[in-house]
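Some notes on the structure that comes next.
Missing here: one protein chain of the complex. Every other protein chain is in place.
Labels for the chains are A, B and C, by order of writing; each one numbers its residues from 1.
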Amino acid sequence: MPDIKDPLLVMSGIVKQFPGVRALDGVDLEVLPGEVHCLLGQNGAGKSTLIKTLAGAHQPDAGVIRLGGREVRLTGPVAAIRLGISTIYQELDLVDGLSVADNIFLGHEKARFGFTRTAEAHRAASGLLTRLGHGEIPPATEVGALPPAGKQVVSMARALSHDARLIVMDEPSAALAHDEVDNLFRTVRELTAQGVAVVYISHRLEEIREIGDRVTVLKDGRTVAVGLPADTPTREIVSLMTGRDVEHVFPARRDPGSHEGRAEVLRVEGLTVPGVFEDISFAVREGEIVGLAGLVGSGRSEILEAVYGARKASGKVLVDGKPVRGVSSAVRLGLGLAPEERKAQALLLEESVARNITLGGLARYARLGWLDRGSELADAGRQIDELGIRPADPGRPIRTLSGGNQQKAVLARWLVDRRRLLLLDEPTRGVDVGARADLYAVIRRLADEGIGVLLVSSEIPEVLGLADRVLVIRDGRNVHESDARELDEHRVLDLIMEGSAL
Amino acid sequence: MNDTRTPPVGKLPAPVRTLRDRGGLRHLGLVGALVLLCLVGLVTRPDTFATSSNLVTLLALASTIGVITVGMTFVIIGGGIDLSVGSVMALASVWATTVATQSYGPWVMALCALLVGTATGAVSGLLISYGKMVPFIATLAMMAAASGLAQRLSDRRTQLVAPENDAIVALSTTRVLGLPILVYIFAAVVAAGWVLLNRTTFGRRTYAVGGNAEAARLAGIDVRKHTVLLYALSGLCCGIAALVIMARTTAGSSTHGYLYELDAIAAVIIGGTLLTGGRGTIIGSILGLLVFTVITNLFILNGLDTSDQLIAKGLIIVAAVLLQQRTANTS
Amino acid sequence: MNDTRTPPVGKLPAPVRTLRDRGGLRHLGLVGALVLLCLVGLVTRPDTFATSSNLVTLLALASTIGVITVGMTFVIIGGGIDLSVGSVMALASVWATTVATQSYGPWVMALCALLVGTATGAVSGLLISYGKMVPFIATLAMMAAASGLAQRLSDRRTQLVAPENDAIVALSTTRVLGLPILVYIFAAVVAAGWVLLNRTTFGRRTYAVGGNAEAARLAGIDVRKHTVLLYALSGLCCGIAALVIMARTTAGSSTHGYLYELDAIAAVIIGGTLLTGGRGTIIGSILGLLVFTVITNLFILNGLDTSDQLIAKGLIIVAAVLLQQRTANTS
Partner (left out) sequence: TSNASNDESSASAPALAGTDNDKPGQKVVIGFSAPAADHGWIAAIAKNAEAAAKLYPDVEFKAVEPTNDINQQIAAVESLIDAKVGALVILPNDGQQLNQVARKASDAGIPVVNLDRVFPDKLSYRTWIGGDNYGMGVAAGHYIGAKLKEKGVAKPVILEIQGIATLPLTQDRSKGFADALKTYGFTVTAQQDAQFTVQSGTDVATNLLQAHKKIDALWNHDDDQGVGVLAAIKEANRTEFFMVGGAGSANAMREIKSGSSVLEATVTYSPSMASSAVKLARLIAQGKGMSDLVEQGVPQSITLASETITKDNVDTYLPLGFES
């Protein structure tokens, strides 16, 4: 029984004040050796801030941290690493210009007299990568060239590269597809078997149930529940997190076949980007949500980018019968893309939340190029309420928002003005349960208002639950297309893994 | 949605410092530095420094680079850099003062200067956006080419503004309400720049392109077209600056604007604009420029010799920036 | 979930471009440009261009800026920029040739040059890392201060190397295997720089600091200390360059290295190093430098008139870079 062991880590009364926001307001956390301790909370609850104080990246304004019974001062990342705390941060903390191996051993390079020993580093790196089930990533690859999932794997490998007593994972599964999560869990189990403790942050409650031992729930920077057993009923946990009951997560679909005969918003014919995907053809009707299921790396993002005109591709892309020529024309034709990597592809980090939200539809607020800032701000404010972006301050630099809230802002950009077709790539990445339900509701509502939606998600339940029709992409080919209700999770898994399996 | 939604995080959703007032703070620092310098001036040269004529002098001196600085601010906020401003200005001034051009009278001369500037700017822009050249290299090339062309055109001679075109020189000699016309030109350019940057979609897009070009592209902004416009704008400013310098020196010359790029960039950066783009203000740049102008003015009023001037300049810059940081942090 | 299925994970982007071959490609472009230029040389000046003595001239000329370029490459990859290189070199050369210093003989002179360079570099570094100044401004200030100091020390006079210290001048006059010693110094610095950048933790961390300072910090790297070291290194290179220039000109002078910063930065950037940091190579910088040097040399041999030279220079740079892009893309 875990509670006999004395705790490895005890954080008590942690307070962290940011200009304008009290991110942590007396948080307690207690982690036992060899357990997987899950940290739950809404977007902006303070999870990342808490683990950053634990990693020495932030200095808490108050509170004590005890490790193995001794009180410790985590003056900086080095201190934390020395004490055997290693961290996988939510925002990928990799150096694009460096190779995979260099990134993994950054700060504790394999070297003698300051001279790096590349061969050894590469050997060790591929060792770690194989252990994570990704032996195929060459250690010499430049990290910048990896898709998000690959980057996530690398930062996990880095965390493993220190022999740590405590590993903190901030939403490691957010960038991972379903099958990769199993993989991650296997690693986690190996670690805990060796007595390593793991602090695990995720917004996917089914994961908690599968891997977690105990759960701590944060709300508005305070601890609302410490060390619950992981099998606490979901409803209970959710209501602890959100302070409300989230009923049926996925909104009701329209009656089957209701889309037959409705006008086609999007028609794609023989779309091909050599080496990434080939001969993709499909259509999206008004009011229809079409989901793309597939493995990470199967090319779904690229398909979206190609449809959006952001990627050179052969084949036809027609919106309301008019061809898409480049992004600007796509936007003019009423398309909107919420891209996969919010930091790299969507956000102006230095700019305010409002300006980030209205960037897509600037023209709406301009008369002869002159901005009507009043209505701009009003629109932004409306979206902030709609999606519950916290803190609800349009003027705040978006980089100071929590990951999930940033993601909401990315979506809000295409909700300010009515689009014909929304392209959503991993729209709920890092968004909490409650907000997720809200997002689903918003998306469905838009669809019912006649907007077409093309959805990419690595969470199969999300695709099945939200989409009307599902396309399964494998190795850049469209291998299956059918009504969502004719599919279940296992069927989809079989479809997307066929061939690649074993 | 339902009112059971959680309230904003933390206790104090109180006044949050937004970008805007952070800018204010940043400027507070520069203004402080400026004030200090002026105090020094008042103490060391009570007789001359605060005189109206000296203030006019200061503004007149600032106006040439000032105009260029406005364009440079746009380019740098847009994530680029323009090393060619000095020589483009020279080229514009030379082209506008060739015998041929002068024969058409002052208006054509002015028009010529603006056109030459804008055109060369646009060329740099095209090289950068469509030629995919690094701004630094593209504008460096333009810098060389433009000053070479200026020397060819002028045969390396100082081309005086002909008496019949004195209208140009009048910009500096005739005064309205005690200020030479060129100071008003300067003011107008700054005002226009401020409006363009803060009140129009063009300005907003400039921040977006500089802050995250990929995001801007995916948000439907034609990044490449915008880039061309940015450098064309910078070129236009060089053209205007050429007019100003022609007015002040009564001549066009291939030696005009030598090393202006450094001064302009320095003013922009010290004004708080990030060299990496995406952030910055016109006001900051102008304040930065004034700091530099006042420094030089002080030195000469106090008859410092060059070497001491340089040393002092270095120290003052450091002091100013550190002061700036203090104010920004303590608030 | 079903653990029945052993994770047959989706293939992540399988063979993606690795660092090395991308570097290779980039260089291919520059090498191409270089080869073309040499061909031009052979065609226009068959008699003189390919002569050994001309090549020596080329290398000797390249070596001064070359040494500085190595340091600059580190600084820029590390996410900074150093505008002070030229005047720091001047200061070092002046300090090393004062009557006082010269009285201690050549070794002390050399040591003095290196120390002065490193110290000034370290000061810039401190201002940037601990003073939180923008590199551009901090080194601009240093640029002014250093050259002012150099002028003061030398009283603006040319300080010839005394005959008894001819050992310094010998670096340029005595030849080993047909090459002046300073060429070997140049080569040594390049080699050392390459090893430091590619084979040591210092090098790795330089990329990290420049590519993503926050990530570097979280990985436990002391970013600020590293920054200081980077600028000190650049300063050291300026010290070495001071030795070289003293050898070539037989004198220390406050006018040495005027505007070298521009040439050095240009060489680094055209060599494929990002001004934003995190990417770049020594080889690229050196190739970039050689391109510039050969261009000038060609002009000299063909005796173009200055204005035409400038125009041509601009065009050649553009051509070279565009060529470079082609090769990089097509491959």
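As a working rule, a residue touches a chain if its C-beta (ideal position, glycine included) is under 8 Å from a C-beta of that chain, and two chains touch if they have at least 3 such contacts.
Just so it is clear, the model here is predicted, and its values are computed rather than measured.
Of the chains displayed, those contacted by the omitted chain across the entire assembly are B, C. Checked against the hidden chain, the listed residues C:A60, C:I168 or C:A215 yield one contact partner: C:A60.
Of the listed residues C:T98, C:T158, C:T200 or C:Q325, the one in contact with the hidden chain in the full complex is C:T158. Taking the complete complex into account, residues 45, 47-48, 51, 53-54, 57, 60-61, 97, 99, 102, 151, 156-163, 169, 172-173, 180, 245, 248-251, 253-258, 296-297, 300-303, 305-306 of subunit B touch the chain not shown. Counting over the whole complex, subunit C has residues 47-48, 51, 53-54, 57-58, 60-61, 64, 151, 156-158, 160, 169, 173, 245, 248-251, 253-256, 258-259, 296-297, 299-301, 303-306, 309 touching the chain that is not drawn.
In this section, only the chains that are shown with their structure count from here on.
With centres set at the average Cα position, the gap from subunit B to subunit C is 29 Å. Inter-chain spacing, taken between the CA centroids of subunit A and subunit C, is 42 Å.
Interface residues of subunit A facing subunit C in the complex, by the touch rule stated above, are 55, 57, 76-78, 81, 87, 89, 93-99, 102, 106-109, 111, 114-116, 133-134, 136-138, 140-142, 145-147, 149-150, 153, 158, 177, 179-183, 186, 206, 210, 294-298, 475, 490, 493, 497, 500-502.
Those residues of subunit B that touch subunit C in the complex are listed here as 81, 83, 127, 131-134, 136-138, 140-152, 156, 262, 265-266, 269-270, 275-276, 306-315, 317-318, 321-322, 325.
Touching subunit A in their complex are the following residues of subunit C: 1-3, 5-20, 22, 199-205, 207-208, 210-212, 214-222, 278-279.
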